[in-house]
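If you scroll down you'll find the structure; I have some questions about it.
Presenting chain A:
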Amino acid sequence: MAELELSGVSKTYGAFNALKDVSLEIADGEFAVFVGPSGCGKSTLLRLIAGLDPVSEGQIAIGGKDVTSRQAGQRPIAMVFQNYALYPHMSVYDNIAFPLQMERRPKDEIRAEVAKAAQIVQLSTRLQDKPSKLSGGQRQRVAIARAIVRKPGIFLMDEPLSNLDAALRMEMRSELTQLHRRLGSTMVYVTHDQLEAMTMADRIVVLNGGKVEQVGPPMELYHNPANLFVAGFIGSPPMNFLAGTVRSAEGATVSVEAARIGVVTLPFSGEHLSAGDSVTLGIRPEALELGAGRQVQFSVVPEAVERLGLHTIVHAGEEGRPFTALFNGDPKLRAGEAINVSVDGASVKVFDADGILRSRRAEV
Partner candidate 1 sequence: MPSRSATAGPFNRSWGAYAFLAPALLILFLSLLLPAIATIGMSFTDISFLRPANWVGLDNYFRLMADGRFQQAIGNTMYYTLGVTFPTMALGLLAAVALNRKFPFRIVFRTIFYLPVLTSLIAAAVVWVYLYEPYSGPVNGLFVSLGLGPQPWLSSPNLAMMALIIMAVWRDFGTAMIIYLAGLQDIPEEIYEAARLDGASKFSILWRITVPMLGSVTFYLMIILIVQSFQVFGAIYVMTGGGPLGSTETIVFQMYQTAFGYTEFGYSAAMSTVLFFVILLFSLVGTKIMRRGEG
Partner candidate 2 sequence: MEKQNKTGLNRRQLLLGVAAGSLTLGLGGSIGRAFGQDQQLVFWSQFAGSKRVAGEALEAAFKEAHPERNLVSTLYAEPPQLNEKILTSINGNTAPDLFVQHWDYNLTYAAADRMLDLGEALSVSIDDLDPSLLAYGHINGAQYSVPMYGTSRGIGFNRAHVVEAGLDPENPPKTWAEFRDWAIALTKRQESGFLERAGFSLFHNDLEAWEVFTLFLQGAGGKLLNDDLSAPSFAGPEGVKALTFLKGLLIDDRVSDLGFGLGPGGLASPFNTARAAMIIAGNYSTNNALRAGIEFAVAPIPMENGGFTSLVDPFCYAIPRDAKNIEGAVAFVEFALSPEQQVAFAVESKNVPVLKSAQQDPAVQADPYLSKFVETASYAPQEAPAIPAFSRMVTIIARAVQEAMFGRASVEDALSAAAAEVQTILDRG
């Protein structure tokens, strides 16, 4: 059990800045997910925390102790790798027991610890097998068990589910969540999949280009994405963006003219905006309703309609810019036939020219 504190951590490879001045605190017992597109630095950050690579600048503290200069094996952490990194020549038992053997723990103790970990990951019957005889999911469990026996302060997981098929991934997601609840230890989880981040995280850290874009609980990121990048990255299907211009920004409302929707008046403070500013409006596909029931109304022509039963996704892009809407149930829609849609003014996000969210909602 331990909290993690990164202060001013940077990592450079030659002239390339992989991470720029990352400061972050992760609380004891928290499930933190690092998410971002490939190359954003999330795996690099994890490797720095693990001690596999040295930091170029900054400090890393675990449980209040500075571990910046400690070797990988000397930090109170355990890591689960994307490709499991099991020792192929050892049995499942020896794989799990390896870290304990390295600590020269008594044989009886090792046996008991391995049995316990194997039970947690439901592999008690496969202890004598070699990893090559196991399925992908089972191998992942071995890797997890090997991490568990170390009783680490922090679990590090590097895209642990990316090699599994969709069904197994869903199952493992909930298992990992349960495991976290059961062990109560801090977890740092790296993924490029925002769905995994949303479903598992206590807090999400969104990384882009070696910088932290936003840190917060999933719903905070969903409702108040700090900027266009986070807004576009969190949520599926992604948020629709419309270019617009501020007409007026007075008191508690802002009036914006935008493509497709014309002039709309939105209910938030315009203190950071003024008339003539370029802005981007963001509308989540699921915020749209069929018909004219809401304040902001406009019409779109569906190019394609995807019916998923529980809901229906309409694609209505224009001039190369994607636009999607998501409706509950299975309304009678057809491609090529215009429909009227509407959205609450309060659900429309406004980002300024720098991409910073200006329509922050307090009540989340």
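In this section, contacts are C-beta pairs under 8 Å (C-beta built on N, C-alpha and C of every residue); 3 or more make two chains touch, one makes a residue touch a chain; residues count from 1.
Candidates were picked such that all candidates are chains of the complex that A comes from, given by their letters.
Bear in mind that the values here come from a model prediction, so they are computed numbers and not experimental data.
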{"item": "Touching candidate for chain A, same complex, options 1 or 2", "value": "1"}
{"item": "Complex contacts: residues of chain A adjacent to candidate 1", "value": "50-52, 71-74, 77-79, 81-83, 85-90, 98-99, 102-103, 146, 150"}
